[in-house]
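Remarks on the structure that follows.
Not every chain of the complex is shown here; the ones you see sit where they belong.
First chain written, first letter: the chains are A and B, and each begins at residue 1.
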Amino acid sequence: MSMLLEFSMYPLGQGESVGDYVARSLDIIDRSGVAYRLNPMGTVLEGEWDEVMGVVKQCFDRMSADCGRVSCTMKFDWRKGATGRLTGKVASVERHVGRDLKQ
Amino acid sequence: MSMLLEFSMYPLGQGESVGDYVARSLDIIDRSGVAYRLNPMGTVLEGEWDEVMGVVKQCFDRMSADCGRVSCTMKFDWRKGATGRLTGKVASVERHVGRDLKQ
């Protein structure tokens, strides 16, 4: 559970509103059993490489099945032996700042 | 209020734990008055270009004042005339999926 990976994936060439495609990915993520949090600019997954990348790959397979072009950004932060960082990182920042922050 | 910008900024060469530096940025963001949400992999700001980039610049000025190397990722999504997307985008995805998601 030592990797946090945020990703955002969407099709190009399917118009300006891509909510239907994003919703299909979130449905896959939510059913996967992998721990996640959705934010306005992406979804953060927590797990080992194979779990996390397995979910991203499923989303890609689904989107590339009926879209001609797919764009994706990913960013990961791996820390040896760390766990519970999906909620723990924000809590740690709040402790450092000394007050509640908006999340 | 048409731009959502997520960013993550941290120093290189200050050790493995950079919580103190991230906390200083969050303090700047929280006091700025610009709408934001913190997540485990970054902070999402909402506003016009000058507001949003002004906050990022303040964080950079503070961090570069006492760090020799600073790394930052940013990603923005601008939509003409759109407002309230800091909460609206996630709500829209939930409507498309047809159930509550983890955020």
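Just so we're on the same page, a residue touches a chain if its C-beta (ideal position, glycine included) is under 8 Å from a C-beta of that chain, and two chains touch if they have at least 3 such contacts.
What you are looking at is a predicted structure, and each value in this text was computed from that prediction instead of being measured.
Of the identical protein chains in this complex, 2 are displayed in place, while the full assembly in this structure file contains 4 copies of the same sequence.
Here is the rule we use: only the chains that are shown with their structure count from here on.
A separation of 16 Å divides the Cα centre of chain A from that of chain B. Note for the complex: chain A touches chain B at residues 4, 6, 8, 16, 19-20, 22-23, 26-27, 30, 36-42, 44, 73, 75, 77, 79, 85-87, 89-90, 92-93, 96-97, 99, 101-103.
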